[in-house]
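Take a look at the structure below.
For this view, one protein chain was removed and the others were kept in their places.
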Amino acid sequence: MNTTSFLGDMLQAITDRGRRLLSLNVPVDGSNPVDRMEALCEALLSGRGEASGMALANDILTAWRGLDPEGQLDFMQRLLLNFGPRTKELERAIDTYRNDPTPVALLVLHEAAEPRRQELIRRFNLAPNGIESLVRMREALLRMKKDRPDLEAVDSDFAHLFSSWFNRGFLMLKPISWSTPADILERIIRYEAVHQIGSWEELRLRLAPKDRRCFAFFHPQLADDPLIFVEVALTREIPNNIADLLREDRVPIGDAEATTAVFYSISNCQDGLRGISFGNFLIKQVVEDLKRDLPRLDRFVTLSPVPGFANWLADERRRETSEALNQADKTRLEALDESGWADDAELRAQVQPVLTGAAAWYFLKARNARGRVIDPVARFHLGNGARLERINILADRSPRAMRQSHGLMVNYLYNFDDIEKNHEAFAARSEVVAAAPVRKLVPADRGTRSLITGAGSGSTGVQNEKGSKEFSA
Amino acid sequence: MNTTSFLGDMLQAITDRGRRLLSLNVPVDGSNPVDRMEALCEALLSGRGEASGMALANDILTAWRGLDPEGQLDFMQRLLLNFGPRTKELERAIDTYRNDPTPVALLVLHEAAEPRRQELIRRFNLAPNGIESLVRMREALLRMKKDRPDLEAVDSDFAHLFSSWFNRGFLMLKPISWSTPADILERIIRYEAVHQIGSWEELRLRLAPKDRRCFAFFHPQLADDPLIFVEVALTREIPNNIADLLREDRVPIGDAEATTAVFYSISNCQDGLRGISFGNFLIKQVVEDLKRDLPRLDRFVTLSPVPGFANWLADERRRETSEALNQADKTRLEALDESGWADDAELRAQVQPVLTGAAAWYFLKARNARGRVIDPVARFHLGNGARLERINILADRSPRAMRQSHGLMVNYLYNFDDIEKNHEAFAARSEVVAAAPVRKLVPADRGTRSLITGAGSGSTGVQNEKGSKEFSA
Amino acid sequence: MNTTSFLGDMLQAITDRGRRLLSLNVPVDGSNPVDRMEALCEALLSGRGEASGMALANDILTAWRGLDPEGQLDFMQRLLLNFGPRTKELERAIDTYRNDPTPVALLVLHEAAEPRRQELIRRFNLAPNGIESLVRMREALLRMKKDRPDLEAVDSDFAHLFSSWFNRGFLMLKPISWSTPADILERIIRYEAVHQIGSWEELRLRLAPKDRRCFAFFHPQLADDPLIFVEVALTREIPNNIADLLREDRVPIGDAEATTAVFYSISNCQDGLRGISFGNFLIKQVVEDLKRDLPRLDRFVTLSPVPGFANWLADERRRETSEALNQADKTRLEALDESGWADDAELRAQVQPVLTGAAAWYFLKARNARGRVIDPVARFHLGNGARLERINILADRSPRAMRQSHGLMVNYLYNFDDIEKNHEAFAARSEVVAAAPVRKLVPADRGTRSLITGAGSGSTGVQNEKGSKEFSA
Partner (left out) sequence: MNTTSFLGDMLQAITDRGRRLLSLNVPVDGSNPVDRMEALCEALLSGRGEASGMALANDILTAWRGLDPEGQLDFMQRLLLNFGPRTKELERAIDTYRNDPTPVALLVLHEAAEPRRQELIRRFNLAPNGIESLVRMREALLRMKKDRPDLEAVDSDFAHLFSSWFNRGFLMLKPISWSTPADILERIIRYEAVHQIGSWEELRLRLAPKDRRCFAFFHPQLADDPLIFVEVALTREIPNNIADLLREDRVPIGDAEATTAVFYSISNCQDGLRGISFGNFLIKQVVEDLKRDLPRLDRFVTLSPVPGFANWLADERRRETSEALNQADKTRLEALDESGWADDAELRAQVQPVLTGAAAWYFLKARNARGRVIDPVARFHLGNGARLERINILADRSPRAMRQSHGLMVNYLYNFDDIEKNHEAFAARSEVVAAAPVRKLVPADRGTRSLITGAGSGSTGVQNEKGSKEFSA
């Protein structure tokens, strides 16, 4: 706090000097702050940037925060149009390269093709808290991009630099616990994206009991602001619903009883870092950390939402001829349109076999227009090399989950002897590795040609039997 | 230590799995380890890199450390030749861009021109201690480059990524003191490049007294290994020689007496980061830190070597017609060739006026083939916006200093109201800002046309008088 | 957390061994756990204590926690009766001393008079978390003492050791802020004794705004558990009520505007440390810390409750002849018996002048049976050398404050040039130093003979005028 305020004072002083100087030297029409910012950007890229880069960068980022949305869009457009590559040099570099494609000519070409924006953004980072400002700037940019797809070129420069700066090598895994500073915990409450945390008391229930863990990645320059975090429950069995897992009155289990680590919530925290992927590394490192602390753990599994299922199912139900659903299925699924179906044993019995079959189809057979698995959460875990382990009916009765997936949740299993093989099957051939009981759920007459046998499925046989019985009930 | 060893174990396990897998899948001729490394690099860039990047990167970097110099050169050549841009895509991107130079076409072109090496190096950084390994790798690369200038293209990719990763925004300034861990201090002893530290007792004399300070920049991923450090003495006056400053039996002065901070040694620590500049930021931030702690300080000055002077002077003496030296000067300078001149009052008296005049010329008038100031240390400080404040005769009698500069040292003064102006004069117009007494030392008949009046020179008048008298003695 | 659990394991092992041994060697009637504990205490004081003190102490403290209240009382009685001084040696030491009162004879006498309990308690402290267990043990002891005043001798030994162990020299002052670990903040919520903190959001309002501070003393062995804390508001004026100070919608003021630090809540956290005084040191060190950080602060003042006022006033009203109240006063004060008086302008007007006069009398003239100032909060601050600065009517309308003091609060002013003088006046002569306007409030005809002129009262004159007007309104 003091450090910051000291730095602030110091920068104020430097900035004042800088501003004085600039007001003498930079011809700026004072009426439009974006004109002035553009002039400062040019100064920052020039030799002056070397002497006073910190102050100039700070000045620009401060001005940015003061702009209204229109001004911010204006600034982004200038980055797009006025801070691209030096085209003359680029033309020359292309010619040289075409004449004689040496490594050096390539190097010159690559440098000439680099937009001046990249160096500009690099120098913005000289400002105190520069990286935070830049993450916020990209947040705004991503919002603009919806209406202005041409800003893609600017966003690409941000993304390029962020993927260097937020390289896995720089991230620090830290446990989040009930003795973590309150300002960080406050952010955990705010950022939780899967199962909302309603109060500090609820947060305490997720952090303080001895069978709960939480881990986050931090970046050295964003020290109090997590990038991504995962909440973990230690259990005896693979859980089949979220309510029991989070029940307030449950009795925590001891370390000696815990055999299973359940990743039941993974939340990305920074919109401005969209597309910079951390989750894969997070899960793997957390698994290693947990193994070290609790050598008895031998199963690492998620309890995950299925956000795309209800939409897909609605489409299939509307379809004249659906590969996934026959007419009888459609009729039985009409129960889903009754508001209270989940609490009515009869309706539930009518719906469940169809729902589980459809879910198995959704994961194993259905593909989107680009030939990919439809569910984004499935793509994440399967892409990491996990296996689809079990489908759980009515596992989350929150309104959102009922809306998104008719209450369905699934478990993905991380078996570290198989993840590379699984990943490769998925990445190279879009094959979904699933446990045998899940594969059996795919409606039989509609073909199971290309289903993959889950590696090492033997060890979870009992669980699967139980799962399988449950699903066919 | 434990963490590292734990990580090591974990990686060993992953790597073993990875190796097993690779031995199945990657057709590698076992006889040449660089073949295997190249295959691993391809795997790291492929989808497999996403699942097992950490292990693959670790494997490659470990293999690299095991190579002999020939093998390392072989590996670098493969990076040069086999991991450049994808040329087909590049050709296509050039065509598209020339047809219609939209921002998106530019973006595609820039990406296509990026050597695959860059992503490869980024992924190397996934390995534990990746950044340290990469810095060491570039050390080796810089050594190779002397004989193999074509490796410039590879080096350029390292330099590009390092300048992102070692961006000022990520560096941490930390004080180095007598309560700094011994393993870091051991490195300070080893890295000191200006005035050698002969023993722990000598180190103690530079760190422990209350009128001494030391500061270093660290990077979060190189936590115990400084990037650059500066040693500071707090004094009452601008010092005119190094021996008095470091005298063992001197009495430290109290904070209340200190008016002047003397930067008497600045050492870059990492050969592998050559060309990534930190010194400028270091000095400025140290100045701010010192000001905060010791508000009475009002003068920030260096005591700097002049490494290029003796060579330049020898050239001038050899020259038929020198602008800097007339025949009388040359005759008097012959005393320099006597080994004991510095201890002989008569010879010293004969030499000194010529030497100071020549030194003034060296800084203010002499330029190298590219029109730049000759002395590298001068270029650094003048480029930072400092002013050449004083020339000190026989200020360092160590053999190296006698050889490099006939014992000459100079003071550069950092006045923060002037540094931007000074920097600009120097950067834009190669003008050297010097204090009036220094300018007067330039041999009068040889012209002083374009000399610059030092900004704010008034405040140092008394010092300069003293300096000037001393020089004319 | 891990450390603790590790230590726990280790101790379990040692304790198991110890228990085995003891079961062989110590003849214990298993039916009464207190018998066994007493035997363990004897073992702990014997030579065995040296080899296995940690395990024995841990065993005893664990057993203590398992006792019911009756068992705990039994144990304390044994400490009283069976672990007093060695009476034979004491008799001998008295005889020797009376024969020849040398320093050595005195020393022997002192040692002989020391109850064995003291060494026993010292050795209890060998157990992990020993100090925490001992603080909890004394909590229980203080509860017992109400009915069993003879336990005073045991309590006195605890108090004696605690005053050594919690010596000011061992306490650490730490700021409490919104980035303090949540488990510590949770305790702050629980321990707050003056103005209840209802939720984490309320806590945030007391910690996060830039014009709020909080500080606590910690002991190295009770690292996460504060001993005492003070909440501070930075203001422009001396506040005259608590509601405005804590108002949720107020706008925080900047450092530059703050002239006054208000200590508005001081809470002791550990019942088991009753009688071990920290508050005095806390206030003084916080003042120094605040001065250093915010040199513009020049007034340090409390906003304090008056917990003994309503009881005293009720007594005076019941008294046939009261020095403090005449008959007219009593009549006017009858309004206090109406529940809504504070919201009724007429009743308020009727009551206020009498209430302020009575309050002034309460502080300045009234004394308890032992001749001391009645109000415990007043005794604390006046004993620290503060001055009674202002009396604030209806300054706290919480039910508790209305009940304890008819809503009255006061400000005590800490002026560090006067505190020693003030303290001495109070400690040596029971003189209450008060600002002139407060002294004037004492009902005139009842004598103001011995009132003390507040040192340095000049500087607060304006404030006092305002205060005085307010009171007479």
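Just so it is clear, A, B and C label the chains in written order, and each chain counts residues from 1 on its own.
Criterion: a contact is a pair of C-beta atoms (placed from the backbone, for glycine too) under 8 Å apart; a residue touches a chain by one contact, two chains touch by 3 or more.
Bear in mind that the values here come from a model prediction, so they are computed numbers and not experimental data.
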| item | value |
| --- | --- |
| Neighbouring shown chains of the undisplayed chain, as defined at the top | B, C |
| Identified contact with the non-displayed chain, of C:106, C:193, C:243 or C:349 | C:106 |
| Hidden-chain contact residue, picked from the options C:141, C:419 or C:438 | C:419 |
| Options B:181, B:295, B:340 or B:371, residue touching the unrepresented chain | B:181 |
| Residue ranges of subunit B at the interface with the undisplayed chain | 1-2, 177-186, 199-200, 204, 208, 224, 293 |
| Interface with the unshown chain - residue positions in subunit C | 6, 10, 14, 17-18, 21, 47-48, 50-54, 80-81, 84-85, 87, 90, 94, 98, 101, 103-104, 106-107, 109-111, 113-115, 122, 125-127, 130-131, 150, 152-153, 156, 161, 163-165, 167-170, 172, 220-221, 280-281, 284, 288, 292, 383-385, 417, 419-421, 423-424, 427-428 |
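Throughout what follows, only the chains that are shown with their structure count from here on.
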| item | value |
| --- | --- |
| Chain-level touch network, classified as line, ring, star, complete or other | line |
| By mean Cα position, the chain sitting nearest the middle | A |
| Subunit B-subunit C separation of Cα centroids, rounded to whole Å | 59 |
| Whole-Å gap between the CA centroids of subunit A and subunit B | 40 |
| Numbers and ranges of subunit C residues touching at least 2 other chains | none |
